[in-house]
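Left out: one protein chain. Kept in place: all the others.
Take a look at subunit A:
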Amino acid sequence: MTAAFFLWYALYVIMSAYARGFMDTKVVGHINVALVFGLLQFVSTFLIAWLYSRFAARQVDPLADKIAHEIAEKGDTA
């Protein structure tokens, strides 16, 4: 997931530099692709944060808790 959002962001930056023709295209009124693309970065950031919190709560936390418990029980917090 880290690589994915990083590439998505890099795509955005590179297109801001090189694909200006595309980025300048108007979508609605004065709103162009560049602005939409930029706002999508906001959306993707919120989305990824939310997805991560769900993934962590469902998959990672129970596992981590289980191991931490085992360690505490063995009295072995070296």
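Everything below uses one rule, namely that contacts are C-beta pairs under 8 Å (C-beta built on N, C-alpha and C of every residue); 3 or more make two chains touch, one makes a residue touch a chain; residues count from 1.
Everything below uses one rule, namely that contacts and distances are computed from a predicted model.
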Omitted chain, identified by the protein name its UniProt record gives, among "NADH-quinone oxidoreductase subunit J", "Cation acetate symporter", "Putative aldouronate transport system permease protein" or "Probable glycine dehydrogenase (decarboxylating) subunit 2": "Cation acetate symporter"
Residues from subunit A at the interface with the omitted partner, ascending: 1-2, 5-6, 9-10, 12-14, 16-18, 20, 23-24, 28-32, 34-35, 38, 41-42, 45-46, 48-50, 52-53, 56, 60-61, 64-65, 67-68, 71-72, 77-78
